[in-house]
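One structure is given below, represented as structure tokens, and several questions about it will come after.
Missing here is one protein chain; the remaining ones are kept as they sit in the complex.
Each chain carries a letter (A and B) given by its place in the written order, and its residues are counted from 1.
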Amino acid sequence: MAKTNPGRFFEDYKLGDVIAHAVPRTVGEGERALYHALYPARHALYSSDEFARDCGLPESPLDDLAAFHVVFGKTVPDVSLNAVANLGYAEGRWLQPVYPGDTLRSVSEVIGLKQNSNGKSGVVYVRTRGMNQLGEVVLDYVRWVMVRKRDLDAPAPETVIPELQKVIPAEDLVIPEGLDFSNYDFAQAGEPHRWGDYELGEKIDHVDGVTIEEAEHMMATRLWQNTAKVHFDATFRPDGQRLIYGGHVISMARALSFNGLANAQMIVGLNGGAHANPCFSGLTLKAWSEVLDKAETSAPGVGAIRLRLVATRGGEPFELKGEDGKYLPDVLLDLDYWALMPM
Amino acid sequence: MAKTNPGRFFEDYKLGDVIAHAVPRTVGEGERALYHALYPARHALYSSDEFARDCGLPESPLDDLAAFHVVFGKTVPDVSLNAVANLGYAEGRWLQPVYPGDTLRSVSEVIGLKQNSNGKSGVVYVRTRGMNQLGEVVLDYVRWVMVRKRDLDAPAPETVIPELQKVIPAEDLVIPEGLDFSNYDFAQAGEPHRWGDYELGEKIDHVDGVTIEEAEHMMATRLWQNTAKVHFDATFRPDGQRLIYGGHVISMARALSFNGLANAQMIVGLNGGAHANPCFSGLTLKAWSEVLDKAETSAPGVGAIRLRLVATRGGEPFELKGEDGKYLPDVLLDLDYWALMPM
Partner (left out) sequence: MAKTNPGRFFEDYKLGDVIAHAVPRTVGEGERALYHALYPARHALYSSDEFARDCGLPESPLDDLAAFHVVFGKTVPDVSLNAVANLGYAEGRWLQPVYPGDTLRSVSEVIGLKQNSNGKSGVVYVRTRGMNQLGEVVLDYVRWVMVRKRDLDAPAPETVIPELQKVIPAEDLVIPEGLDFSNYDFAQAGEPHRWGDYELGEKIDHVDGVTIEEAEHMMATRLWQNTAKVHFDATFRPDGQRLIYGGHVISMARALSFNGLANAQMIVGLNGGAHANPCFSGLTLKAWSEVLDKAETSAPGVGAIRLRLVATRGGEPFELKGEDGKYLPDVLLDLDYWALMPM
């Protein structure tokens, strides 16, 4: 028993700890195909090498969210095996596309700690970096989780809460080298709507729905080598349900958002996100978006658009929170991200 | 809402319209592996690069039906989003194999229109061409669908029904360049039966059955970027069932037909096809075939065989239609195609 990983408990984290997460992963054409089988992903830049080349990239990269999941998955055994809840994300930036053949690894630094007043758990803040085989950082984000204590008598650490940007300023977004939307092919991309066609506050109902299957969310979650028991073992929760990895909900909602946001091609920033309610198999996931902000960029023909992406399990589109300020029970996800769009 | 695709209605089609369908797609080893995971596909030419080379091809191509699905999937948002029924196929020809790394796109031309007498819908005929990154046509077929009208007062177009060949003449089939079955390895292919061993009218019960799963048909249908809601959203139909993409039935039946037709290697012609009854998860699909015709070709050792492929959900093999001339309720698919076989 001593040889298996019990996961870290709250008192095992020290401010400044740097954790090199295990199991590097080479991603390739297989992961790309599986992403298209598991999600109704249709963004042309990730579907066609030709389209990607016409946009100045060497070939079609791995979906940005797939890159996120691979980097995230590695952190689970060290960060969230004993987590009670995944509380939030901030300052997520994609710094470099991931291409077939790249090998990814992840490193996290503990940047904040706060024991809860009940003394039984605490919040751990980590900044995670995903790196490729050249040591280049491809992704950088902060997340914070609530983690149980093993020893309730362990002393509370000094409380340090990192100062995190609520929104990444548009000027801090990193545009992939060479990206050029000057000759963007709107017909092949699937929709005529360009950056200038979206208005602040505009809301889009993405219309389509997908009913969630156990085999699909497990295959997706395994593919990213996420080991959290709760996603795979129906005997783990008293209700016999497998909790679905939040990243599955993110990817499904993002893929559904193609219908209305086909030209929001690349995700470059993750401002924040909340998994408002748990997701289980059998429900039908739908999505809607809201335009939160827009900004120009220095790349030719490339605009940035800040979007709220909401996944629901029913209910009316565009309804988010109740009068009590809490998420409505049908809301599964509230994500705030930056994407790149042709101007 | 204005930004999402409502699909075209009957009155939106004009004779001669050319529609460049969106989202080009690079296919690769991942798609090939998924095809083998989703269907019990065993035809050696599509399983082994070595076998393909011994038959004169540069490497193992993507399964012909996978190529069909990719080309077909792109047409769904433009052609069949508001379709009431997929009525038929004709004059389908595979003109060039699709290899890993190829990027496919699709273009359709409206070649026929006929408003129904009820004034609520009409039949649209399109000829669809799938092209690779060199602009070469890899596949060409006609299909016709019944599409709803949005505005019942829209005037009926002039009725034009294209003249379509009931069967593609064998001399019009295109044999892939270099294909040579002179040194065909029957032992490695799995069966000793050559072109000369099949008789006109011969029927083959393929014996094996596969029980259909939601996760599998959805993964397949997504992989081809087919967006029809009815395949994915269990809340879409009043009965709560997801209708299975007809192409999933075609691929499953074709893969099952290996047992008895292991040497019917390449599909080069689609004469016609009917989705006789809807397919849902939980049923067990079986298949039988009938030899409809045979022809010689100009390629060394290569014969053509015309086959009826029938998929059923039970019942006795070889039963197709009732006394009323209608398909029996257990029949799911009646497909008429040309394949290439070693002589």
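The criterion applied here is as follows: contacts are C-beta pairs under 8 Å (C-beta built on N, C-alpha and C of every residue); 3 or more make two chains touch, one makes a residue touch a chain.
Quick caveat: nothing in here was measured; it's all calculated off a predicted structure.
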Across A:Gly28, A:Pro162, A:Pro278 or A:Pro300, the one contacting the chain not displayed is A:Gly28
Absent-chain interface residues of chain B come out as 28-34, 36-40, 42, 44, 47-51, 60, 187-191, 193, 197, 204-211, 213-216, 259-262, 284
On chain A, where is the contact patch with the chain that was removed from view?
1, 3-5, 20, 22-26, 28-31, 33-34, 77, 100-101, 103, 105, 133, 213-216, 218-220, 222-223, 225, 227, 229, 232-236, 242
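We adopt the following convention: only the chains that are shown with their structure count from here on.
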Would you kindly give the rotation angle relating chain A to chain B, two copies of one sequence, based on a CA superposition and rounded to a multiple of 5 degrees?
120
Separation of mean Cα positions, chain B and chain A [Å, integer]:
36
